[in-house]
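One protein chain is absent from this view; the other protein chains keep their places.
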Amino acid sequence: MIIAEWKPLPELVEILKGHTNVLVAGCATCVAECAAGGEREVETLAPLLKMALKNEGCTINVLTRTVERQCEWEFVEELAEMTPKVDAIVSLACGIGIQAVAERFPDLAVYPGVNTTALAIRQEPGLWIARCAACGDCVLGETFGFCPVARCAKSLSNGPCGGTRKEGKCEIDENIDCVWFQIYERAKARGKVEQLLKVRKPRNWSNSGHGGPKRVVREDLRP
Amino acid sequence: MMKAGSKLEKTLRAGHFAVTVEVGPPRGPNPEDVLRKAQQLKGVADGYNVTDNQTAVVRMSSIAGARLLQEAGCEPIMQMTCRDRNRIALQSDLLGAWALGMRNCLCLSGDHQKAGASGKLKGHPGAKNVFDVDSIQLISILKEMRDAGVLESGDPISQPTPFFIGAVWTPLAPPEEFRILRLAKKIEAGADFIQTQAVFDMKRFATAVASAHDKGLTTKASILVGIIVPKSAKMLEYMNANVPGVEVPEGLIKRMAAAKDQRQEGYQITVELIQAARNIPGVKGVHLQAIESEEVLPEIIRSAGLLPRPQV
Partner (left out) sequence: MVDVKQTGNTPRIVVVYCRNAVSSAAELLEGPYTAKGYHAYFAALPCSSKIEPSYLLKIIADGADGLLVVACPEGHCRNLVGNVRAEKRINYARSLLNKAKMGAERLTLERGENLTEKDLLALAQSRLGPLKILGPNPMKGDGK
C-alpha cells in the first residue's frame, strides 16, 4: 500500500489558522491500512485540530467525511455535498487523492494533512516497511525476491556495500536489515550463490519518474 | 602491460611494497590547505588518495584536490563515489580528470548522506542522493573508457582514458563469506588495485587474503591493506563498535589504554601493523590513513623502514 503519516500538528495549525470551516477528508484504502487517513484517524484528527487551534486563539468548525478512495472520481464526488459548507479541505489521502480532490474542487483551499512517504507492507501490526520503489525495471527475479532499489539505502545492483553492520543491519539505521545480506542468505539457502557473481549492468531508470512524469495509455481501455 | 603508467602502477609492477596515504581535502576553498599537506607528505608515498566528500561532508572536490596535489609533486589517487553524481557527471568528470593529468581512480559506493550530520556538523541529510550506478558498475565504466574508448551508453569518446582502477575491499563486514566473492566481482569488472577497510587484526586479515589467493585474485589485482593510525583507546573502541567491517582485537585496546602516551603508542602500533602486513603473502602494499593528522605519517613510514620510496 501507499503509506503516509500525519504532518506535524504545528504545521497543520499554521495552515488552518485563517479558516473557519474545515472538512477533514479521509480515505478508506491505503491510508486507512497504514492508520494515517482512514475514518478512525479522521475522527482523531478532527477534535485534535479543534483543540490545537483553540489554544492558538482560533475557533474552527470541523466537518468530517471518509470516502472509499480519493483516487477515484466517483468517490471524490461524494465530498461535493459538504464542500459548500467549508472554506478548506484537509485531505488525509495520499498525494494522488489530495490532488484528485484539489482538481475536483479548484475553488477551495485543499491542504495535505499527511506526508506520503513510501510503498510499503504492513509487516506486523504497527510496523510498516518500504518494499517497492516503483522503479519501472523490476529485478526481483534476480534478487531472490528482495528489492535492492527500495530496500537498499544506496539502491545497489551489486551489493552489499562495505557498510553492513554486525547482525546484517544497514549502515544508516540499525533497525533496517541490509537487504543484500538477506539476498545473499536466500541465495545460499537455495544453493544459487553463483547467480550473485554476475556483474549487473547499470539500470535503466527512465521507465519511472526519472524518465519524466509517468503517463500510461491503454488504447483497448479508452472510451 | 601497463594500464595507465601511474607511479603507483609502476611501483607495484616492479614488485616493490607500495605505500599510499590518504589526504582529506579542506572544508573550504583554500588551495594552501592542500599544498601544506602536500609539503608535509611529499616523497613518502607512491600514491595519494584524495577523498570525495567523505562521510557526505562537503569538502573541496576530489578532482580539484587531486590536481593541486599533483602540481605539488604528489601523484594523486582520485576517489570517486556514486552518491552525488549520475553516470553522465561521473564520466564527464573522468574525462576532465584525465585531461588534468589524473591516472589513478578509486571507485566507491560512498557513505549515505545521513552520515554527514554528526558531531558538530549539520551536514546535508536532506539532500537527494543519486546512486545512479554502484561502485562495481563504475569500475566497469572506467574499464570500458580505458580499454574500448566507449562510454556506458556505447557512444565512443575521442580517445581512451587510461586509468589505474581501484576498488575497496571490506573483508570483515557481514556476510563475510560473500565479501571475497564480491572482491572477485570487482576484479572481474576491471579493478587493478584494491585498498581495504582498516585492519587491526592482521592474522584475521591474512586468512582472508589466503582465500583471495586461492581464488587467484592476488595476482590479478594488487591488494593494499588499509591501516588507520590510532590516536587513543577511545578511538579504537569507537571504531570497533561503530565502523562496519572494522574489528579491533581486545588486546590492542587494552594495550592502548595502558600506554603512558597513547599517541606514541598509536604510532608504534601502526608500525607493527605495517610490518605484519609486509609478511602476508599476496599483500602488495599498505594504505595509510591518519584522519586530520596527516603530518604524523612521514615519521611512521620512516620507522617502518619504507623510506625512501623507490624511484620507478
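Note that the chains take the letters A and B in the order they are written out, and that residue 1 is the start of every chain.
Definition applied: contacts are C-beta pairs under 8 Å (C-beta built on N, C-alpha and C of every residue); 3 or more make two chains touch, one makes a residue touch a chain.
Nothing here was measured: the structure is a model prediction, and the numbers come from that model.
Every shown chain touched by the omitted chain in the complete complex is listed here: A. From the options A:Leu48, A:Met82, A:Cys132 or A:Ile176, the residue with contact to the unseen chain in the full assembly is A:Leu48. Across A:Arg40, A:Arg65, A:Arg104 or A:Lys188, the residue that sits in touch with the chain not pictured is A:Arg40. Where chain A meets the missing chain, the touching residues are 9, 40-41, 43-44, 46-48, 50-52, 54-55, 59.
The criterion applied here is as follows: only the chains that are shown with their structure count from here on.
Between chain A and chain B the centroid-to-centroid distance comes to 39 Å (mean Cα coordinates, whole Å).
Chain A meets chain B in the complex at residues 153-168, 171-172, 178, 181, 184-185, 188, 193, 196-197, 199-203, 205. Residues of chain B that touch chain A in their complex: 82-83, 87, 109-112, 114-115, 129, 131-137, 140-141, 152, 168-170, 173-175, 177-178, 181-182, 184-185, 188-189, 197, 244-245.
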